[in-house]
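The structure's right below; bear with me while I get my questions together.
Every protein chain but one is kept in place in this view of the complex.
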Amino acid sequence: MLLEDAKIVAHEIMGDPESGMRRLVLRSEIAAEALPGQFVQLKVSTGLDPLLRRPISIAGVDQDKKEITLLYRLKGKGTKMLAQAKIGNVLNLLGPLGHGFTVPQNGTLYLVAGGIGAFPLLPLAQEAVKKGLEVCLCWGGENQGFFESAGLHLWQALGIDIQVSTMDGSMGIRGNVLDILNNYEFAKTAQVAVCGPMVMMAAVNEFFVKTDFVVEASLEERMGCGVGACLGCVCTLQDEQGKLRRGKVCKDGPVFKAKEVVWNAAL
Amino acid sequence: MLLEDAKIVAHEIMGDPESGMRRLVLRSEIAAEALPGQFVQLKVSTGLDPLLRRPISIAGVDQDKKEITLLYRLKGKGTKMLAQAKIGNVLNLLGPLGHGFTVPQNGTLYLVAGGIGAFPLLPLAQEAVKKGLEVCLCWGGENQGFFESAGLHLWQALGIDIQVSTMDGSMGIRGNVLDILNNYEFAKTAQVAVCGPMVMMAAVNEFFVKTDFVVEASLEERMGCGVGACLGCVCTLQDEQGKLRRGKVCKDGPVFKAKEVVWNAAL
Amino acid sequence: MQPSKSALKTVNTEVKLGPLTLRNPVITASGTYGFGEEYAPLCPVERLGGITLKGITPEPRLGNPVPRLAETPSGLLNSVGLENPGLKEFMTTYLPKVRKLPTAAIANISGFCVEDYIHMARSLRKESGLAAIEVNISCPNVKHGGMHFGTDPASAEQVIAAVKAETDLPVIAKLSPNVTSIVAMAQAAARGGADIISLINTLLGMSIDIEKQRPVLANVMGGLSGPAVRPVAVRMVWEVAQAVGIPIIGMGGILSWEDAVEFLLAGASAVSIGTGNFVNPLAPLRVIEGIEEYCLRHGVSAVSELTGLAWKEN
Partner (left out) sequence: MQPSKSALKTVNTEVKLGPLTLRNPVITASGTYGFGEEYAPLCPVERLGGITLKGITPEPRLGNPVPRLAETPSGLLNSVGLENPGLKEFMTTYLPKVRKLPTAAIANISGFCVEDYIHMARSLRKESGLAAIEVNISCPNVKHGGMHFGTDPASAEQVIAAVKAETDLPVIAKLSPNVTSIVAMAQAAARGGADIISLINTLLGMSIDIEKQRPVLANVMGGLSGPAVRPVAVRMVWEVAQAVGIPIIGMGGILSWEDAVEFLLAGASAVSIGTGNFVNPLAPLRVIEGIEEYCLRHGVSAVSELTGLAWKEN
């Protein structure tokens, strides 16, 4: 875990400017340590506004160049300020943080993404492809424009099987990612990694309950410290006996075994 | 009084970078209205940090180009952030504000400046020179380096009489601006404008009490609104009967008749 | 989650706070808008829901020495100390101009004993042309050992009742947030007969100049306002709105329309903008426009429907 001022080596709009997607590449020692599914806590300004760091997944690592890539979508004040940062500027980073995905040793790896939930899955895919595994991405988005802005080309470059769905039918299957899964022929031995909105991940977990695939899900929660010290970011987990406990999304996660997560927790 | 987003057309370090002096030129409609001694309230960031505007004197006006010049010294957070603004950026300005100096119709105009108190006197000098008046500047500073960084060349360009004093004797008379005044031969009909630290202005006022020169002093105080609405920036004034009242530095001033100001007010 | 655009074209911005009707819910806060003239060249007065005037006292006051202001993170400390021309001068010099303001003008009165408040309330009645009286009870009661009116429910009730008995104008009780229970204070104001409650006044704070090793403010302590206090203000509006059945003017750190909507949803019927004017003199205008657009987007036909939506069933 490092705290460092990282220099921006690239910062660009991805696809349609309206979609608010950005690619940010930082020269960072974090590259040497980062594992798929981990994230950084980024300070988007040097002042007090905004006060807190922003959690962003590590979407790419180049160990040789000591570079990490972050992909993000403009959301509120923090990401909008981040978008102002120029090449050559320095951003304060804390990372790599959390526990990421397990990279399977063999079998097929199914990646299930909802919207920008694809970002943290990218390094996992790269790692799995490097290992020679069969990798398949099932990705749901709003429309064709979304995929063009959200880095579909980065996935295509991996040469893996890609299934997409759009709500408006402008690309792939019309519907959501579940509609892809429902029509998909799965391998016998496989592992699943999912990231997207909570309801979508809950549904995906449900979908795979009938299989004996290990399903890992990457959760999101508002963060304070990012290192497990403040208990701001918890999720609810249950063991096989149904006993509830809290998990810290920043430290115990963001990746959890999907079957341990209490998906509809309002407690 | 205008509220506008003004584009930066020049922004540069003046003299020795260590001295923290900056020259900032903005394209602004304020140029059409600004009078010598007035100021603007500048928002140095678009966010909440820092919250308040910063008062800066208008140190130059180009009505044809619609440009105003501000000269400032780095002090705390606000001026340091301001220094980051780049040419082409936009800064939100409120101004011109306050009541400035009276430009005399005839006679001699003595300008007495302490440190960066010279900045608001510059447009007054220009106006007086344009009118063909005799103008003399008595300016006290720390050392030669200060004058070089604080825009002495802008004054020299006016072709007026300039007397300086430095604490270390590195330029002009050794001592403070009072030491200049003590050794100076004054005209019979004259008006005085003074700006600098409170103690210095009090001493200058005292010095001229024996003359019948009208002495105008430009005060400084922490400001909230800048328009006379919050009563944050008051000074204490007295009329000829010694009756005390408050003056608003931002609206009734920043320029006041020096003899009306209660210089040692702790009330 | 974005609600679909509705067919609504206009929004009724008028709000009724008991006996006080305002053309829209955006007022400027006492002490930050002078007597209504200073900002007029920048922000059209006729667009404002109302202006709360600088606080007055029976006698003129020079207020506190300078420095009176200190900037803090997202906040402002002030210790103006109720500088004002006094009631008489207010009536003769300022009121004639105030009457001509094309918006609802609300007087703000402060006193150091109950008689002070009574004295002022007598002069401030409907014939004055004012729209309401806001009673600032955040002052020490000098006849009772300096105990603040604003922190003792019984004193607060007494002051409000006394003012109410003397004036036929709507009476607004302006509460101090420096209390253990804001609800207890609001209930006291209600018992005293307040028509409206306005909250919050400033939080007591201070800052120290570490080089001079002395407080920044000449008066040592001052009142904290600005965005820093907004979470406290919203919480108090939320609590009071649910506990006391009197309309609320919410304030504390409003800069943008989003901030204002937060207060309305928490239970305020109108909002007031203070420190925000210093940051952006057009803040009141932008807030009014923003609230209207928010209503259109959410298919809300009257601003008054927003009040308390965050806790009402909907």
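We call the chains A, B and C, going by the order they appear; numbering starts again at 1 in every chain.
Simple rule for what comes next: a contact is a pair of C-beta atoms (placed from the backbone, for glycine too) under 8 Å apart; a residue touches a chain by one contact, two chains touch by 3 or more.
Predicted, not measured: the structure shown is a model, and the values here were computed from it.
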**Asked** Relative to the complete complex, which of the depicted chains are touched by the chain excluded from display?
**Response** A, B, C
**Prompt:** Which one touches the absent chain: B:1, B:48 or B:237?
**Reply:** B:48
**Request:** Using the touch definition up top, pick the residue from C:120, C:135 or C:266 that touches the left-out chain.
**Result:** C:266
**Request:** Can you work out which residue in A:91, A:138 or A:223 touches the chain that's missing from view?
**Result:** A:223
**Item:** On subunit C, residues whose C-beta touches the chain left out of the figure
**Value:** 1-2, 70, 72-75, 77, 151, 178-180, 203-208, 210-215, 220-221, 224, 226-232, 234-235, 238, 253, 258, 261-262, 265-266, 294, 309-310, 314
**Request:** Provide the residue numbers of subunit B that touch the chain removed from this figure.
**Result:** 48-49
**Request:** Please give every residue of subunit A in contact with the chain that is not shown.
**Result:** 1, 3, 43, 48-53, 92, 94, 221-236, 244-246, 251, 265-267
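The rule we apply is simple: only the chains that are shown with their structure count from here on.
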**Prompt:** Among the chains, which one keeps its Cα centre farthest from the Cα centre of subunit A?
**Reply:** B
**Fill in**
With centres defined as CA means, the chain nearest the overall centre is C
**Item:** Centre-to-centre distance between subunit C and subunit A (centres being mean Cα positions), rounded to whole Å
**Value:** 46
**Item:** Distance between the centres, which are taken as Cα means, of subunit B and subunit A, whole angstrom
**Value:** 55
**Interchain centroid distance [CA atoms averaged], subunit B/subunit C, Å** = 36
**Asked** Hey, what residues on subunit B touch two or more of the other chains?
**Response** 48-49
**Request:** Could you list which residues of subunit C touch at least two other chains?
**Result:** 73-74
